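To keep things clear, I will list the structure first and then write my remarks on it.
Omission of a single protein chain aside, the complex is shown with its protein chains in their original locations.
Chain naming follows the written order as A, B and C, and within any one chain the residues start at number 1.
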Amino acid sequence: MTDESQAMSGVTDGPLLSVENLRTTFYTDQETIHAVDGVSFTVSPQQTLGVVGESGSGKSVTARSILGLVDDPGRVHPDSEIRYHDPAFVQTVARTYPDRVTWAGEKTARSASDAFVTIESGSGEGSSVTVERGSVNLVAAPDDVTRSLRGSEVAMVFQDAQTALNPVYTVGNQIKELLDIHQGLSGTEATEAAADLLESVGIPDPKRRLSEYPHQFSGGMQQRTVIALALACDPAVLLCDEPTTALDVTIQAQILELLERLQHERNLSILFITHDMGVIAQVADAVAVMYAGEVVEQASVDRLFDQPRHPYTQGLLQSIPGLASEGDRLPTIDGRVPTPNEPATYCRYAPRCPEAFEECKSTHPERVPVDSANEKSGWMRAHTAACLLYPEDESLEDRLQMHHNFGAPDESDAATTAREDD
Amino acid sequence: MEYRPLRERVRERPRPFLLWLLGAFVLVGIELGRIASGLVEIGDATAAALETVSGGISDALAVGGATAVAVWLGIGVTLALVGLAIATWTRATLVLRVTESIPLRPQQSLDGLVFGLALGVGGWFALQVGAVDVLARLASSVRFPLGWLGELPTLTSRETIPNQGYQTPDGTWHGTFLGLSPALAWTLRVLVVHLYVAAWLIWLWTGYLWYRNYYRQADWTPRDDVIQRLRYHRWGQFGMVVVLLFLTMAAFAPSLGTTTAEQNIYAPFSHTIEYYDEELGEVTDILVGNANLNTRSQGYAAENVGPMSYDQYDRFHPFGTLTDGSDLFTFLVHGARVSLIIGLLSVGVSAILGTVFALVSAYYRGLADLVLVVTGDTIMGVPRLLLLILLTVILADTWLASLYDGGVLLALILAATGWPFLWRSFRGPTLQIAEEDWVDAARSYGQSPSGIMRLHMLPYLVGYLLIYSSLVLGGVILAVAGLSFLGLGITAPTPEWGRAVDLGREYVATNSWHISLIPGIMVTLVVMGFNAVGDALRDAVDPQSDAGVANASETESRGGGV
Amino acid sequence: MTEQNDEQDDPLVVVDGLRTYYGSERLLGGEPVKAVDGVSFEIARGETFGIVGESGCGKTTLGRSILRLEDADSGTVEFDGTDLLSLGRRDLKAWRRNAQMVYQNPTSSINERMTVGRIVREPLDIHDWGMPHDRRNRVSELLDRVGLQPEHYHRYPHQFSGGQRQRIGIARALALEPDFIVLDEPVSALDVSVQAKILNLLLDLQDEYDLTYLLIAHDLSVVRHICDRVGVMYLGKLMEVGPTEQLFRSPSNPYTRALLSAIPQPDPDAGADRITLRGTPPSPRNPPTGCVFSTRCPFKIRREEHESLTTEQWDSIEEFRDVLREREKLRTTPLQRVKARLGREPPVTPIEEVVSELFELSTYPESVQETVDQTATLVVEGEFTAARELLEETFSTVCEHERPDQHQVADGQASRCHRHLSEYEEPREFLSE
Partner (left out) sequence: MSRLQYFLKRLALSVPVLFFGATLTFVIFRFGPIDPAAAIVGEAATEASRAEYQRIRVQLGLEQPVLEHYQQFMVDFFTLNLGQSWVLAPGTDVVDLLLIYGPRTAWLAFWAVLIPIFVGIPMGVYAGLRSNTMTDYSLSLFGIVWRAMPNFWLAIILLAVLSQSDALIGFDWNAFLVETSVTGTPDLSNITSPAGFAAATKQVLPAAIVLGSASMGSELRIARTAVLETINSNYVETAKANGVSERSLVWKHILRNSMIPLVPTITNEAFLLIGGSVIVEVVFGINGIGWLFFQAAINGDLPLVVALVFVFIVVVVIMNIVQDLLYVLIDPRVGYEGR
């Protein structure tokens, strides 16, 4: 376990969803693409984590990996961890799989090597265990655990609302199906609940709308319906994958407002993926900036926009028209996002980075606090960046050494797995 | 990198090109005789056909009444269409130079009419002046050296590797190549033919590779991807092998048969063969027709010559004999040629019609599209096989039916009833292409409609053209076989696979099972082969739109449910 | 900016009352789509004029109509003094050298079966520009100018990224040395970092070749960055026109205000005084009879007796009217009627429920309450049209009856809104209330 996650467990209101060193790789005939390459972040209860990045940075694959929706030829690396921390869920899973539980902190691990449930505090054991705090690692968990998580705990809102709704069923039918699965509602009860849901996402005259087909809805209403579908599952976490990209600004404003309201009403945690810096600034509490499959910077939203530290984030913010100085020319980033088709042994941003130096080509930067002051503040408030320039109050040698050390365990890990595979 | 014409690039580095050219010379040289005689044959056939056509037309005109009107109308429409094609593809404009007050579309049709009229008048004038005679004389002067070249021995001919002979009691063979047994000699010739075809393929492939390596300026083209995808398409490769074998069979039918078509099918009583008569104890002559009477396959053990066997006249029959005692294999290879020619002719005509109509209806939309939709729907609304039967029966006694033993008529009927299927398949993709921004962009800088269709739409259609043509070709082969099974279409004795199936239908469950079974399997294989090639092309040309195309193509490849 | 005022006297493009409808020629057509419905503006030489609006507002059709890629139904477009809409085929082709277009989608705007060289060269070939050799040189020069390499001549578009493809499109547009270029969402399909580079390129080219741009965009930050003047479009109408900074700083038209406030600012502390519009734009087949924005306008003029209503109350009334409008439409489709006759009418919320949901929360003046109740009764009786008309009678004002005229609101800034009339409150005053 790394220092980071220990620090995180110290926080009283721990994360609801945490992703640790997530690697999702696509193996095609021609090449191996590391679409997500060692991504870590946490989503806190009732908070919004924004994930921002250009196309091809691996944002969507990250969201899909969480729900176990990565299709062939993609695979989530078995060493990755996606942990879900809701005690009730952890307890249910622990009771179903009593022989695959680890008790954190106990030296005499009563756990099998294939354990995926970690209990940090709780009592009892076997099928009558009670859990106060713990987590389930979804990567190692059997399929039916992931399946039981989908919807009821973590639901997803996709970008293209028009194709995300089944064209041959009425909207009511689709909502009621989920109400039946996740809340056991049926008949008139379900119809009422479905109408309420549509109303709560701001669709007027909801009863009539229930009997209409998706294509009879406008784009904004379709997106609202997709959100209503997700809400019908009564989830704790909402993964929003570019939910407003296809919409006009006035409709986008409506949807963003709606999400904000729903978050308060329903105590949702949101993972919000977008490429639009403006949208991120409006919705997120904390932001992770992704580049070529890696998170290159993470900070609270205010800090990130006030003091972006990673050269990529800086470049990205400067190149937004309107935000930059009134001068005619916009500062730009040269080159293009590379396809991460080889293991990262260097900084993937280096070729485009105005501040790159020799070592950037040979040392892979790890996510470190941007300065030592920052290290001590809590995880969610931490400002980290994956760049050899940081922590900025250390000397160059120390920094290089630090990044190198951070990177080393990963490599040995990989080596052991390789051996095990043999 | 400066752009230079291909000629300059070749001049700079002539070696690969010259080597490649040399390869072509060698390959042509080996078969010069066959190519020359083939040309003569085609020329003669064309001349005969033209004569029949003009005779037919003048007959029709002489009859008068409705028929004449129809023929005149047909000539007029054809001329106008050809004129329109000239006007569009050459971008020549006549009316525009006179007046600008007429809108664009009528202007083009007017141009078409003018060109068509000019063509008609020119043709008539040439006819009057006797240009035909001049042409004929020219043709005959070309024919002479070609005929002479046609005498040259060729590698794959049966004269070089003869397989017909007789066995004396001591077991030796006479008259065959190097005294080999007929089966071996025939196998050898088949092998040589296929090696020769393989050599041509290698030549082509090397040419492409060399062009890519030495002369092409682009380091990548979209076609490279298509070829790359084809290389991993096992199902498609199976199809290509089958299609190649079929094409070889059709192209080299005279060499592949164990005997000649003349001897086997058309005039068995004008040829004799030698065999060793055991009763007489000497080598005797017999008319092929008479020999055939004793080698018939009629179902009984006593009257049957099965596959891979010799008959009593020492003739080898790889696929056995037909009910009349002639060789099934020879019948089938010549049948392949008939099927292929009909198939290519009909698919060619309907593909041209389909493409032109698709381009026009997608570019202009509106009325043009509506008219084509109604016309196409009407033709498709009549069940195709019924229309085929009806038309073949009705037109059976006309001059058209005499061309290529009814083959041309059949091909034309198939084309006339088949183009709506192709057009329907093209329409979707063409409409999509017409919607693309680059078409609009071309319009925005003043590209003409014909230029847009040719440069910006047609290249995208070529892929679909190949896909559907190969699917439809399979269907046409089925349809032709089905019609000849019913005794329609190709007139006997011209060989056709469906007729072989028909001939053997009573013997399927007897010793002579081969008569129906083998041609049936061959039809199945060839149809599968063309379908597989179509599938492969579809996957290679347009990997994304898998389902949509598959959807539309299913019924087209069937050739009207035969 | 000062220069530009001088140039105003010498406009390059003058659009007057342009109307483009389409879909009217369909057999079972019905109402045509009024994509561009009476738009007038001028573009000065060397200026960048921006058209902003949401999707479906007709901005692309407007651009295409100006280039005569779409047939306008009425109005005039004058380019440098020539009336474009009356040009014959030949003159039009010759004129096309002067004006070009850059498209939104870099993948579909260039033909992927042609090499880059041929793509850029094609306009030159069509217009018989110089000798073939000159054309090749010109293409190399152009490629270099837009930031591509001459050796890209023989590459296919497939091998390029979106940004590079957009450069190819720009090179093609520049080939014939046009004066005027319509940029149709040139950067909206690109990533932010690439966007900036293309915008810079466009600005450089404008300086170098003295180009006049018509920029069509939905991204207001892009427009603000490079446009001198902007027109805001909604449902085929130009709602407001003005110099960029002035319009962005003090928008007069309610729609402009709503649009500007809806842009998410890349700044977490940015103002919260966002105006969120209700609903979606109506169909351009049946635009509202009065002001096209009247169905969604938060600044709508009310009758005197309703001025005292709170915003929430007014919104409830508006929403009620929306619901009725929708329901009336619903009843008119034949299939629905058949269904209703068969007793399979879709279950709708009973009107009483709708009323109670919308109007329960606060007390309304008696007259309003009465009208609402009356309407509900009419709906129960199935008299949808009467119900709608009753509401209209009670609540509609000039906004729903008359098309607003264009009012000069500031120097060079004009807006279409009834509130600019002296008898009503100006939108900005209304807001500050």
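Please note the rule applied: contacts are C-beta pairs under 8 Å (C-beta built on N, C-alpha and C of every residue); 3 or more make two chains touch, one makes a residue touch a chain.
Please read all numbers here as calculations on a predicted model, not as lab measurements.
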Of A:Leu229, A:Leu268, A:Cys353 or A:Val370, the one touching the omitted chain in the full complex: A:Leu229
Residue of A:Asp79, A:Glu125, A:Asp160 or A:Glu260 in touch with the missing chain, whole complex considered: A:Asp160
Residues from chain B at the interface with the omitted partner, ascending: 66-67, 70, 373-375, 377-378, 381-387, 389-391, 393-395, 397-398, 474, 478, 481-482, 485-488, 498, 501-502, 505, 508-509, 516-517, 519-520, 523-525, 527-528, 531-532, 546-547, 550-551, 554-555, 558, 560-562
Interface residues of chain A (partner: the chain not displayed): 67, 69, 71, 147-152, 155-156, 158, 160, 163-169, 177-178, 181-182, 213, 215-216, 226, 229-230, 232-233
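Convention: only the chains that are shown with their structure count from here on.
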Where chain B and chain C are represented by their mean Cα positions, the distance between them in whole Å: 55
Gap in Å, rounded to a whole number, between the CA centres of chain C and chain A: 35
Chain A-chain B separation of Cα centroids, rounded to whole Å: 60
Multi-chain contact sites of chain A, meaning residues that touch two or more partners: none
List of chain C residues in touch with chain B within their complex: 25, 64, 67, 69, 88-90, 92-93, 96-97, 100-101, 103-105, 108-115, 117, 122-123, 126-127, 136, 150-151, 153-156, 158-159, 169, 172, 175-176
In the complex, chain A residues that touch chain C: 54-55, 191, 195, 199, 204-208, 210-212, 218-221, 248-254, 256-257, 275-282, 301-302, 305, 315-317, 319-324, 328-333, 336-337
In the complex with chain A, residue positions of chain C that touch it: 54-55, 161, 163, 191-197, 199-200, 203, 218, 220-222, 224-226, 258-259, 261-270, 274, 276-277, 280, 319, 322-323, 326-327, 330, 346-349, 354, 357
